[in-house]
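Only one protein chain is missing; all other protein chains are in place.
Note that the chains are named A, B and C in the order they appear, and that numbering of residues resets to 1 at the start of each chain.
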Amino acid sequence: MTESVSVATLVDWLSSFRDAVHEQGTYLTELDSAIGDADHGANLIRGMDAVMGAVAGEVSTVGSAGDLLKKVGMTLVTSVGGASGPLYGTFFLRAATATGDATSLDAAAVLAMLRAGLEGIVARGKAEAGDKTMYDALAPGLDAFASALESGRDVLGAAEAAADAAADGRDATEPLIALKGRASYLGERSVGHIDPGAASSALLLRALADALAAAG
Amino acid sequence: MTESVSVATLVDWLSSFRDAVHEQGTYLTELDSAIGDADHGANLIRGMDAVMGAVAGEVSTVGSAGDLLKKVGMTLVTSVGGASGPLYGTFFLRAATATGDATSLDAAAVLAMLRAGLEGIVARGKAEAGDKTMYDALAPGLDAFASALESGRDVLGAAEAAADAAADGRDATEPLIALKGRASYLGERSVGHIDPGAASSALLLRALADALAAAG
Amino acid sequence: MKKLINKPEDVLADALKGVSEAHPELRVDHQHRVIYRAQPKDHGKVALISGGGSGHEPLHGGFVGVGMLDAACCGEVFTSPTPDQMVEATTVVDQGAGVLHIVKNYTGDVMNFEMAGEMAAADSGVRVETVVTDDDVAVQDSTWTAGRRGVGVTVLLEKIVGAAAEEGRDLDAVLDLSKRINAQGRSMGMALTSCTVPAAGKPTFDLPEDQMEMGVGIHGEPGRKRVPLAGAAEIAEQLVDPILSDLDFQGGPSIVMLSGLGGTPLIELYLLYGEVAVLLEKAGVQVARTLVGDYITSLDMAGASVTVLKADDEILRLWDAPVKTAGLRWGL
Partner (left out) sequence: MKKLINKPEDVLADALKGVSEAHPELRVDHQHRVIYRAQPKDHGKVALISGGGSGHEPLHGGFVGVGMLDAACCGEVFTSPTPDQMVEATTVVDQGAGVLHIVKNYTGDVMNFEMAGEMAAADSGVRVETVVTDDDVAVQDSTWTAGRRGVGVTVLLEKIVGAAAEEGRDLDAVLDLSKRINAQGRSMGMALTSCTVPAAGKPTFDLPEDQMEMGVGIHGEPGRKRVPLAGAAEIAEQLVDPILSDLDFQGGPSIVMLSGLGGTPLIELYLLYGEVAVLLEKAGVQVARTLVGDYITSLDMAGASVTVLKADDEILRLWDAPVKTAGLRWGL
């Protein structure tokens, strides 16, 4: 496994996330039916299909990571709508700013990219830990990524740790009362259901690990 | 069994018909659901409840048969609506004209009363034999009433023959294609269902037999 | 059965309470169950009365007001009103110019209005004329049957003929126009689900998830045939084709109504109308005016009906004339 992540691998990440939301679309919508409005799966399928359409030529033209991620962010912002559109859109727009002109990223740059993205989500949505949102999968995921790097694991190992932690974070949303997003309208009735955005975010980090493994 | 039918017995007839449509209301509406608009039971319950309210004092004040039947007819006309309101209403209005001032009816007068009523239905609704309407229960019923009298049976016997024949007539509507009323809109699809009005008409003649039996 | 009602037998009386609370411009006679304009025109206008079973709202009560009806007689759910209601309404609205009864062709409605006409003529000498609408192409016509049902054209007729009466035309002219409108209109309906008559307490028929009923009327009756569920484009074809093959709409403007049956939301009605418009255009029908929404309904049935009316400049002018009712309003 090389320590440097190419733009092509980032495209694989997106492609792998697209496949995941197609596969898990019905599940994501079912989660959203229980405590939301039954569209999270359709939203992400529409968005990631648009993304993969928009970045189709990207690998051969060898743009920068920043160019790629900015295009991803703008495409999500302009094709998804709802809460997840601006949130995932801002994630990638901020990630783009963090990576800038780079055409390959080392492990620290990948972490910086993810952190910038999460900060964008927080800036946009004001979610805090325990509000039962995508934050509750992403934040522990990124913490695990950082810890893994600190303890000497490579970028793939870190991404795998992140995906595992995000999955745990996703599951840990189940007993929570939602305080943000439309699940919050349910009050106590939001308890006992996994947050759909946390579930899709766990898929996003799992897709990263998968893409890195394949690149390995 | 006395051969003379009093106004009180006519009221018993109506009361017995009211009880029958209450008991069979759901069945009548089910028949009407299959080939009509699911209201025949409710229509007759509303109508016969109104009738019994209107004639409540009638027996003690000893009016004529004509007065009673006219009140019944007018009450049905003004409380039922739909197809069955004018049809059953006209039945009783014409029956009233036939009985006039009489306060008791012999068997022939009962037959004349029923015949006048049926003529009223035909005048109003233009139904012919085999059109799959209430006519197809009433007409054979009245024919049986007449034959029974001719063959020497008393009014109760005639009414029982009429009720039996009307029930047969009702059942014989099942294979017919409806040509009148809203069942006709179904064309071929009206085949295989008993006509709701034929079913209620069979109840009307059965109620007469029951009232006469009780009076006996 | 899930409905916003109290007791099934009180549905009509209770709904009329809401109508009178919501519409100060209407006067509701709760005893006779007749809806009138609160401020009738004060002289010489031919009066228009319609009526029928309830459950088709806004038809007819929602069409009482300036430029349309003078009164609507409300029957029980899916049950024609009774002659005494019509006699009362006829007597109240007559201003000496006579009264037009607008009747949808159903055995019950026709017979009850017939009795009312006889009674009104005998009692009060009011001149009553009647137009019977029968525009439903789903029903085979024949002198041996009850004929075609009166459906969507009734809405368009009440608007157009209402405008003519408001202009001061006499009863003969109004009757004439109303017969012409009926003759020039055709409708066809379809259902995705049954409806539930409150007194019956359960759906009138069962319709599997993969089937629909083509050729339904507005009383929750099953249609002419049950066919496999299809997409909107295919449904539009099944609605439009029988209309266009029954009457030639070429060579002049048409008014088109797409009405929901009560349980179908507006987004689906617009979607279906988009498909209908494509077909009409392809067939050379020139759509001059359009109405999309719930205008003639069948309780909570999901589905829709299409009505096409052959118009002309005069009819379009009457269509555009001001109208102020709960269900149709412009210019006032």
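To be clear about the criterion, contacts are C-beta pairs under 8 Å (C-beta built on N, C-alpha and C of every residue); 3 or more make two chains touch, one makes a residue touch a chain.
Treat the numbers as computed from the prediction; the structure is a model and nothing was measured.
Asker: Would you mind listing the shown chains in contact with the chain that isn't displayed?
Answerer: Touch partners of the hidden chain, whole complex considered, are A, C.
Asker: From the list A:53, A:100 or A:187, pick the residue that touches the absent chain.
Answerer: In the full complex, the listed residue that touches the missing chain is A:187.
Asker: Residues on chain C that touch the omitted chain in the whole complex?
Answerer: Touching the chain left out of view, chain C contributes residues 1-7, 11, 14-19, 21-23, 54-55, 57-58, 62, 77, 192-193, 209, 212, 229, 231-233, 235, 258, 262-275, 277, 287, 290, 292, 294, 297, 299-300, 302-304, 324, 329-332.
Asker: If the hidden chain were put back, which residues of chain A would touch it?
Answerer: Residues of chain A in contact with the hidden chain: 29, 33-39, 41-43, 46, 77-87, 124-125, 179-182, 184-187, 189.
As a convention for this text, only the chains that are shown with their structure count from here on.
Asker: Just say which it is for the chain contacts: an open line, a closed ring, a star, complete, or other.
Answerer: other
Asker: Using CA atom averages as chain centres, what separation in Å is found between chain B and chain C?
Answerer: Measuring from centre to centre gives 32 Å for this pair.
Asker: Using mean CA coordinates as chain centres, what's the gap between chain A and chain B in Å?
Answerer: 75
Asker: Measure off the straight-line distance from the CA centroid of chain A to the CA centroid of chain C, and report it in whole Å.
Answerer: Computed from C-alpha means, the inter-chain centre distance equals 54 Å.
Asker: Can you list every residue of chain A that touches 2 or more other chains, as numbers and ranges?
Answerer: Not one residue of chain A touches more than one other chain, so the list is empty.
Asker: Touching two or more other chains, which residues of chain C qualify?
Answerer: Expected reply: no residues.
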